[in-house]
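First up is the structure itself, then whatever we jot down about it.
Complex shown without one protein chain; remaining protein chains in place.
Entry: subunit A
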Amino acid sequence: MAAPSAAGLGRRLRAWLPRIMPVRWSRYDTSYLEPEVKKESYQKPVEELTEEEREQMELKTVRPIKAAPPTVSSSVFTDPMISKFTNMMMRSGNKVLARSLMSQTLETIKRKQLEKYHKAPENEKETIECNPYVIFHQALKNCQPIIGLSNITKGGKTYQVPVPLTDNRKRFLAMKWLITECRENKHRRTLMPEKLSQELLLAFNNEGPVIKKKHVLHKMAEANRAYAHFRWW
């Protein structure tokens, strides 16, 4: 009696389990809504809201809301790009250290630029950028490659095929190059804020090893133009 029902149970169980098991899955039910962290959205008076926003507000009164992750904050000074960069610098989950390194880097950039600013003559003062956030964003933008290479195997041989990159991939590559450059190619005893501030300032002026790496990648893509038709997406 047990044996045929066991076999039947096994078959039914296998039919119920999906063939692909998702690796990352949320503990939240689909009815949970995202939390709203920005202060400005709560300060708007009720009359100014559009129809969709009114609907959203009514939905919030009945639906449960997910817990806000520790990385998002309602501070006016948060910047998602800086948080991403900090996460990429983090090692073994030591976010405290990564964040302090990031703030020391920004401070070092600011000090270097301010010293230059105070020593410069009057007419040059406007050209010197002292805001470390502006420098950071501009440096990242300058480091982003426009086109990337991807390995495609055809007929037994692997070719490096030029391929367009998504925005996320470009940002990731820029940040990754900056961090690896600072970790590997510097003198052992220089500290990370010092190295990073140097690299960011060079990248801001379109100089430095990271920009060179980007140009090398572009040249390789240009050289392999012939294989571009191997791409099928």
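For this structure, a couple of remarks:
Just so it is clear, a residue touches a chain if its C-beta (ideal position, glycine included) is under 8 Å from a C-beta of that chain, and two chains touch if they have at least 3 such contacts; residues count from 1.
The working rule: contacts and distances are computed from a predicted model.
Between the names "AP complex subunit beta", "EXOSC5 isoform 3", "Small ribosomal subunit protein mS29" or "Exostosin-like 1", the one given in UniProt for the chain missing from this structure view is "Small ribosomal subunit protein mS29". Screening A:44, A:63, A:111 or A:141 against the full complex identifies A:111 as the residue touching the chain left out. In the complete complex, the residue from A:71, A:131 or A:190 that touches the missing chain is A:131.
Annotation for subunit A: contacts to the undisplayed chain at residues 39, 75-77, 102-104, 106-107, 110-111, 114-115, 117-118, 130-133.
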